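One protein chain omitted, others in place.
And then subunit A:
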Amino acid sequence: MTEDKTSIPDAHGQKRRLPPSRGSRKTRQAAWLFVAPAFLAYAAFVLVPLGMSIYYSLLRWDGIGKASFHGLRNYVTVLTDSDLLQIIGNAFQLVLYFTLIPVLLGLAVASAIRSHMDGRFGTLTRTVLFLPQVIPLVAAGIAWSWMFASTGLVNQTLKAIGLSSWARGWLGDFVWALPAVGIIGAWVLLGLCTMLLVTGITKIDPSLYEAARLDGARPWHEFRYITLPGLRQEIGVCITVTVIAALASFDIVYISTQGGPGITTTVPGLEIYRLAFAHRQVGLASALAIVLMVLVLITIAPVQWFTRDKK
């Protein structure tokens, strides 16, 4: 848009596009040649499958035999079946753990350690906190399955501090399995969020804090009126990343609980996999897949809207 404002009307009173080369036929051809390979790969393995997903979602199909047209009935099932609704609900419960813990704890830690991240100690901190981002989620799942096992570290600690009655097989417990899975996600994402927030804080003008202190602001006020508004964008990024991780989770759940006990930890990603490849309900699996995609989009959109820098 800015280009148009700087352009100069030519002899015919039409706007001349700047830079002049951009609109020419040759440039357009070159543009297509540069973009085409990426677009073909994207089309072949994302756009076409997505279209197929939508098509499958309208079918009643076992993946082998003849498919019959099923209209929107698969979607009605996804949105009314109590099991499937619980599974979608599970994903949103995971958002609470995957998002709230890393963001709130990250905020607390980041504002406390604001100016202590330079030098060797800072490098060491960064390295350690990024470890969960580098290893496969499956490995995190295995590590934490062991932590939550009956003789694992969580129960060992509880027994050591005299809370033996609390000890249990966490991942097999109908009440505690989902929170336990949530803790695994929180552990994976906590370091990343903390570091993003620390970086955000170091970008806030230090004179703001000095001025606040001269005005007699308490730490809480500093946090509320300087740190929090200054971190708007970074908080937005953390929420976006963690919400997607929760709603589209698969690896951690597949490894740590396989959705059990019952369906207490089943998430949409796992259910799509099961419906399509174990129960041979390709149509229903596809409808759930489309619903999952839409849920991610409508959950992320307002976060992006509220936390982007208003320019």
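The rule is short, and it goes like this: contacts are C-beta pairs under 8 Å (C-beta built on N, C-alpha and C of every residue); 3 or more make two chains touch, one makes a residue touch a chain; residues count from 1.
The rule is short, and it goes like this: contacts and distances are computed from a predicted model.
Here one chain is missing from view; checked against "Carbohydrate ABC transporter permease", "YeeE/YedE family protein", "Substrate-binding domain-containing protein" or "Cytochrome c oxidase subunit 1", UniProt names that protein "Carbohydrate ABC transporter permease". From the options A:A212, A:A248 or A:I263, the residue with contact to the unseen chain in the full assembly is A:A248. By the touch definition given at the top, subunit A reaches the unshown chain through residues 1, 3, 17, 19, 21-23, 27-28, 30-35, 37-39, 41-50, 52-53, 56, 63, 109, 112-114, 116, 121, 123-140, 142-144, 146-147, 149, 151-157, 187, 190-192, 194-196, 199, 237-238, 240-241, 244, 247-248, 250-251, 254-255, 268-269, 272-273, 276-277, 282, 285-286, 289-290, 292-293, 296-297, 300.
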